[in-house]
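Only a single protein chain was left out; the remaining protein chains are all shown in position.
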Amino acid sequence: MISALSASLIDGLMIGLVYGIAAMGLTLIWGVMRVINLAHGAIIALGMFGIYLLFTNLGLNPYLGLLVVAVAGLLGGMLLYQLTIRRVINAPYLSTLLATFAINMIIIGLGTAAFSTSPRNVDFTLGSTNLGEITILNTRLVAALAALGITIGLYLFLFRTRPGKYVRAVANNRTAAELMGIPSSRILALSFGIGVMLAAVAGALIATFFPFTILSGDPYQLKSFVIGVLGGLGNPLGALVGGLILGVLEGIVPNFMPNTWVPVLEFMLFVLILLVRPSGLFGAKR
Amino acid sequence: MKRLQTLVLALLATLGLVLSACGAQNTTPANNNAAAPGGGGTKTAIIGYTASLTGKLNVESTRQSNGLKLWMDQVNEKGGVKLADGTTVTFEAKFYDDESNKDRVQELYTRLATDDKADFLISPYSSGLSDAAAVIAEQYGRIMITTGAAADDTYKKGYTLVYQAYTPASRYLTGSIDMLAQLDPAAKKVAIVNENEKFSKGVADAVKAYAESKGLQVVLFEGYDAGTTDFAPIINKIQQAAPDVILGGGHFQDGSTLAKQIREKNLNVKMVGLLVAPPEPKFAELGDAALGVIGPSQWEPQVNFTAEAAQQKGMEWFGPTGSEFVSAYQAKFNEEPSYHAAGGYVAGLLLQKAIEKAGSLETTAVKSALDYTNMLTFFGALKFEVDPQAHGLQVGHDMVFVQWQQGSDGKLVKQVVWPTEGATAKALYPVR
Partner (left out) sequence: MSTTSDVLGRLHARPAAARWRNPGLWLGMLALLLVGLWPVVSGQAATREVIFTMLLAIALASSLNILMGYTGYVSFGHVVFFGLGGYVSMFLLSLGQPLWVAVPAGGVASGVLAFLLGKAILRLRGTYFALATIGINEAMRTFINNFGPFGGSTGISLNFSVYGNYGGAANALWLAYYAVLALALLAILVSYIVKTSKFGLGLMAIREDEDAAEVMGVFTPNAKTWAYVISAIIPGMVGALFFFKNGNIEPADAFRLQFSIETLVMIMLGGQGTVLGPILGALGYQQLRSFLLTNAFFKDYQLVIAGVLLLLIVLFIPAGAVGWLRKRFPRLRNVLP
């Protein structure tokens, strides 16, 4: 029992870190501009296909491909902001939800036309590591470490660099930030770009060990909602903790009840936290 | 801004007009079914179906509709089917993409039965979609041959016009228990994990009951949601239950992922038997993870049914031989046919035979011909239950089991390992 539990715990923690950075993208965008990005899942799927195409067609190592996907995500996100989000950012929230949902439909539609929806696999392996009775898949381990590294990088960016501080300032109070001379429109574009980048990178990491289709982003989008609310929407570092909680839940709970009950628990928890602590478990004071 | 608004609105309005014009065209009945009076005329019978060109089922479904297309081309090339009144019938396909989505299936089958005036229907791929389509067939009084659809309960709902080409789910995996009993009478513990969905659940329930009746112990019996990609929690659970054998799976996507992750986690079991995925040629792409995995198959290219065998069994032989089918399919689609392809072909064959026998395209006449079907084809024996309790259920056809083994050149090859009389190789056991 102990070894089964520790195996589940390790698996859960590893996948939880990856969930965490997916959710971080969603929650960062919400924190800075009060937009829930309903194209989040579609962008995760694009990240998966990015790695797949780079690896399968160009033979690029997936972890180098990751950098390409990250840059493409950042630039693509900023472009997307300029083309669409900028126009609805001050509109009622329904407009931003529907605008991002429209983008989701467009991405999924184009993706389906280009790639069909047959499952793809990045045929890449790093073998596995044995710790006693526990087998750890190395691609998952690397993904978890990468997720950790990205989180640290994001933290350093937000707290140690000037643009990062601007991002936090705009998130705190856009009007005040503008009065202080911060170029808020550029900072908003940058934040949206980073959010999209994180989603794409999460997708790329997931693609190194799970098969996927253009529709595979959806479940991760729903998970990102749950994680975002667990960690407090708008709190990127809370998302990492939320991701770990979700990952561990998914790993441990099936040891005690049928695994199909896990999503029921997740979504009930989600609604419950929205109702009693909308600012998340670790309550950012608001 | 105002101008832009007006422009967009004008654009939308134009689009709306164009669409409603197109809509109007759609509703005018297309009558290409000019029946010739008297003998010697020609008729076109419309075969309606949907295929999952996109969505999670598209691997299997595409093969199935390829098989059906091959049948149609062949029968039309030979000049079609002659009816009793001398009319020659050729066939025309009318099909849509159902996107592996049940909602679309009902809408599209209604369209096929009404707008497109399909004379006969073929089911989509998968039990879930076929079940949805069967209601429509019955509601509109059309005969439907289901293929790629094994769940039993579709045939227990009082339908009278739905006929199953596949061996039903209840007899899908039971052979693996018999096989295990022969290979290793000492093996006692079985873990059953299945996709939570009509067909896989039906198979799992049936094999659980069968395993227990044979004195085996089912140490884990659990479903997983359709679309699962992370099997780690389930595999950890299997590991803890320490079974000798894992049985289950669902469709291609989840089955191949499960096989891959079982291998990655170095799970020590003596036998892994999965639904649907192993017989697919594409399964070999898993490499090492595919090695030793067994799977039930409706049909395999190596299995050889012949006209002589039919004679011995006192059954009628109909259609091409297995090798004729394989080479025609390879010539047309440039790939090896899987059992889904054969299933698509045989659905057409069943209709063709019944229409020939009835000498008519009338639903009632073809229905009674189908009720008395009892024939051997390259696909195997075909016969339907006629008791109203389970009308249309396939009772003639049996499964074979395949296993991926290491060939002499080091490549993976698919061998038939059960039943032993049709086997092309001895089963590899224990796998590891």
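By written order: A and B. Residues from 1 in each chain.
The criterion applied here is as follows: contacts are C-beta pairs under 8 Å (C-beta built on N, C-alpha and C of every residue); 3 or more make two chains touch, one makes a residue touch a chain.
The model shown is predicted, which means the values in this text are computed figures rather than measured ones.
Contacts of the undisplayed chain with visible chains (whole complex): A, B. Residue B:153 is the one among B:85, B:153, B:178 or B:316 that touches the chain not shown. Which of A:56, A:82 or A:95 touches the hidden chain is settled by the complete complex: it is A:95. Contact between chain A and the unshown chain involves residues 30, 34, 36, 84, 87-88, 91-95, 97-99, 101-106, 108-110, 112-113, 222, 225-226, 229, 258, 260-261, 263-264, 267-268, 270-271, 274-275, 278. One chain is missing from the display, and on chain B it is touched by residues 1, 4-5, 8-9, 12, 15-16, 19-20, 22-23, 26-27, 96-97, 102-104, 106-107, 110-111, 113-115, 128, 131-132, 135, 138-140, 153, 157-159, 196-198, 201, 223, 225-226.
Criterion: only the chains that are shown with their structure count from here on.
Annotation: 38 Å between the Cα-based centres of chain A and chain B. Put simply, chain B touches chain A in their complex at residues 53-56, 58-59, 99-100, 196, 222-225, 227, 229-230, 232-234, 236-237, 239-240, 252-253, 256-257, 264-266, 285. Against chain B, in their complex, chain A makes its touches with residues 1, 4, 7-8, 11-12, 15, 112, 116-119, 121, 123, 125, 128, 130, 133, 135, 137, 210-213, 216, 219, 250-251, 253-255, 258-260, 262-263.
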